Every structure is written in structure tokens, then in C-alpha cells.
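One chain of protein is taken out of this complex; the other chains stay put.
The chains carry the letters A and B, assigned in the order they are written, with residues numbered from 1 in each.
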Amino acid sequence: VARPHIVTLTTDFGLVDHYAGAIKGALLSVFPEARIADITHAVQAFDVLDGALAIAESYSYFPSGSVHMVVVDPGVGSERRPILATVGEHYFVAPDNGVLSLVYAQADSVMVREITSSHYFRQPVSSTFHGRDVFAPVAANLAKGVDPAKFGDEITDYVRFAAPQPKAAADHSLRGIVLKIDRYGNLITNIRASDAPQLFGENPPPFRIVAGKETITEMCNHYAQGAPGELFAIVGSMGYLEISTNRGTAAKLLGIGKGAVVSLWLEGAAAASSHHG
Amino acid sequence: VARPHIVTLTTDFGLVDHYAGAIKGALLSVFPEARIADITHAVQAFDVLDGALAIAESYSYFPSGSVHMVVVDPGVGSERRPILATVGEHYFVAPDNGVLSLVYAQADSVMVREITSSHYFRQPVSSTFHGRDVFAPVAANLAKGVDPAKFGDEITDYVRFAAPQPKAAADHSLRGIVLKIDRYGNLITNIRASDAPQLFGENPPPFRIVAGKETITEMCNHYAQGAPGELFAIVGSMGYLEISTNRGTAAKLLGIGKGAVVSLWLEGAAAASSHHG
Partner (left out) sequence: VARPHIVTLTTDFGLVDHYAGAIKGALLSVFPEARIADITHAVQAFDVLDGALAIAESYSYFPSGSVHMVVVDPGVGSERRPILATVGEHYFVAPDNGVLSLVYAQADSVMVREITSSHYFRQPVSSTFHGRDVFAPVAANLAKGVDPAKFGDEITDYVRFAAPQPKAAADHSLRGIVLKIDRYGNLITNIRASDAPQLFGENPPPFRIVAGKETITEMCNHYAQGAPGELFAIVGSMGYLEISTNRGTAAKLLGIGKGAVVSLWLEGAAAASSHHG
């Protein structure tokens, strides 16, 4: 694949310290022509699932041949391996801790290598900052056009985890959870079209969603459809069911957070999640 | 106008979620040579005036031919139109909700088009994320050199609002408000040179500013002139009257916020705001 010289960054370094700056320097000193695009540096500290969501929801919008550096790495310096994954026409460098799990889950073709060619690393390699010393120089060389095979051999036992899935419950609900709360206070659940196809279609049947102490029965097509102060369901830009409110924060109205249970009942139908637990 | 391949981003997406990352991907996949410059992603959520200030205060420093993407878009997916504005030698893509009002207000020449050529859009277009699906691909094509006329026809009924203006009050004061508080705690008022020319000149006359419970009578030329803990007035880099303190936060000293009233009395003169309400 031709390389457009793009390197994206998804980390939990935050925006206050110099860590993201040191990474950019380490990239540019190997490949000054790299086009660096920050996806986010505000993944929750040490939170591999949060990082997995951020990269899975954004990488595919970048051009083929982009290199994605994903550094949420509480195990830095331990035995956990550095990996290079080729997923479709995108390249990823990351610690092998599952942070690419949701990228793998969407993909047709995945090939993972352990990065072992230490002559590409910044020397000496610290035991606390592989983003700077291992991942950045490997990403820069990849963006430059180096063949992935040069960095190490294929492995098949790489770490992956399943995203939390909604489940059919005894009370005939489909029971999901809040995956994350975004900047606007939208509650993004883990319920997708494949979990409740009728609800995501043109004319959704009557339904009830119970979240916190509230019951939601309205579906909106866009945020501005909602009446002020009213909670509604909406299919968000990530393809998940969200609970939202117009020009306000649903998370505050509901008083619930990440991980909270969201139950869905569709009228005249048992829960649709036949393919889950 | 020649295009320097620059696309600036001013949004209320925040820096935590992947939204700004998805936008950058959508831009780069249309035009990998785009030079993306973040102005800010921390416009207050849904706050069109806050976004209007951010872009109006920064776009003119960029080179001619730059494309400015401004996405503060609480009405995304509703009937509000996407627009492309040519203002002097700068291009803007934004929702037609007034977020460009303060750009229009400063400009000699404004020409606004409704963006209707949907073959430029990312398909399918979501109803919740036009930043990614509509504005980014249009901005990328503009940066690449596509003629603005290709995106849609001129409109004249685009939305614009007037920034809040200071007013002459019955007590002979000029009554303004706090437009915003910046990172340093400076209170940026809506009072400009044209509102009180004497005050902004070389030898300002004695004056009184009342804000919160304090009265300010000193004008400084730069921040370090102020004595520690003392409040003073200053003409800030945006051209507005600010209330500041040296190495501290005036907003905390005063205990007032955005929207608070600031009254100005110039000695021996009725309020100068003849051209306002």
C-alpha cells in the first residue's frame, strides 16, 4: 500500500505534560515529512477499553496506508510485547494489551507481528516510555515506507478482548451498558443495529428504555428534534444507540455514568439479541 | 485565490472524544496534503457566540486562501443549511446558524453559498455528525482548489446576529458586558475603541469602571505594569477593553463571570456610544 506519510496519535498522555511533544519529536527526527494528526491524548489514564473505542471509531476515516500509533500502556517495560498490526490497508503500532481489540473486531483481514527489530528503536530504550523510544521510531519508519515484515514475525496469540455486549435478560429486555459519555453528555450505549434491527430502522416500533430513574420512549433522528429538557434515544455517529437531550447533557439529567445499565424493551417482541449470551 | 492547502478547525468537539480525530481523517482522505491547524476544539458546547468569537479573532492571521471549518452545530441534521462563505480572501464552511456572524461583521466583502452538491459528501451522511460527513469533505475539496461555485448557489438570507453591544445608560455610563473570560482570568468586555475612543488613546482621561463590587480607575499598557493583587483596565490583543491583574486571575478577584455588566464612566464626558442603542 502507498503511504500518505500520515501518523495518527491516540494516547493517554494528556495535554498538560510534555509526553506528546516528545513523541512528535521522536517521530519527526526519523521522518521529518511525517504528517502527524492527533486523534486524542485524553484517553482515560490506563484505560485500555477507552483507548480501544477511540481508535476503532476514528481510524477508518483516514486514508489507506496511514499509520496509527496507539499508546495506552500501563504495562510499559514489562513482558507485554510491542506489536505492529496490518488491518485492511491501515497500520497500527501499539502495546499487545488488547487496545486494538475493537479494530480487529470490525476487520476482514488482520495480521499481527511482534516488533522485535530493536535496531529501529531509539537507544537507550527506557523502561517507562516506549511511546518515545519504541513506538514512535517504528511508526515513523512505517510511514516512510519500510516493509512491515522488517519489524518482526507474525504472531497469532496476540491479546484481544470482546467489547461488552448487550444481553437478553429474564425480564425480556435487552440489557446493555453505557460505554462512554461524550463531551456533550450523550450516553453512548453498547447497543447496535445488529442487536435491535427494528429499533434502528425507518419506522421503529414503540419501545421503552430504562436508564437510571428515567424511562425513555421517544426516538429522534437528530438532536434538535428533542424538546428542551426531554430525554430521547438516537442512533449516534458511532452506530450505537445513545441517550441524549437537545442542547443539554443527558448524563446530568440522568445522573448515571459509564458502565450503568440501560434496558430496552421493544413492544410486542422478546429481546432481539439472539446472537448474544 | 491560490490555496495554501491550509484547513483550520474551530469546533465544540472537545479534546477527549475521537470526534476531532474523525474529522481530520475525513479531511485527509480527500486531500492528504492538507495542512490542518487546530484553532480550538474547546468552544463551549452548543455555544454559537463563543464559537463566533473564536473564529473571528483568529482567521485573519492565516494566509489568504485558507479554509476555515467552524463546527458548533447544535442543529445538526435539522433543516439548518450548510454554508460556504467567501470573506475577503478566506473560505469558511459552517452550519448556517450565525457562527460566522462576527466574521461577517468585520468584513468588506461577504458572499455566502448554500452547500447543496451532495456528491462531495461522505456517504452515507449521518444525521448527527455533519462535521465528518459534510463539512470536512467540502473543506478538503476547497483546500485542494475546487471552485466555490461548484458547491452550491449564492444565498442572501443567511443567519447573522449582532454581537452584544455596549449601551449608553441613564446614569451616563457606557454599559458593556463580559464577553468571555480567558485562560488567564482576564475579563474581556465588549467595549471597543470605537465605543470610547478617548479611553483607548495615548493619554486616557480619568475614568471609573465598575464591575462586580470593585471600582477600577487605572489603565495599564501591559500586564506587568499592574501592582500585585490590583485590578486594572487594559486594551487586550482582541482590541477589546479587558479587566486584568498582574500574574493573577481578575475573574477570581472580582467573582464575576461571562455576561456580567461592566459600567464605564469617563470624566467630564457623557458616554460616547452615540452609534449604539
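Just so we're on the same page, a residue touches a chain if its C-beta (ideal position, glycine included) is under 8 Å from a C-beta of that chain, and two chains touch if they have at least 3 such contacts.
Quick caveat, the model's predicted, so the values are computed rather than measured.
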{"item": "Residue, one of B:S78, B:S117 or B:N246, that touches the chain absent here", "value": "B:N246"}
{"item": "Selected residue (touches chain absent from view) among B:A22, B:L53, B:I115 or B:L231", "value": "B:L53"}
{"item": "Contact set of chain A toward the excluded chain (per top definition)", "value": "12-26, 28-29, 32, 36, 38, 45-46, 74-78, 80, 126-129, 132"}
{"item": "Residues of chain B in contact with the chain not shown", "value": "4-6, 8, 10, 15, 35, 37-42, 53-55, 57-63, 66, 182-185, 221-225, 234-237, 246-247, 249"}
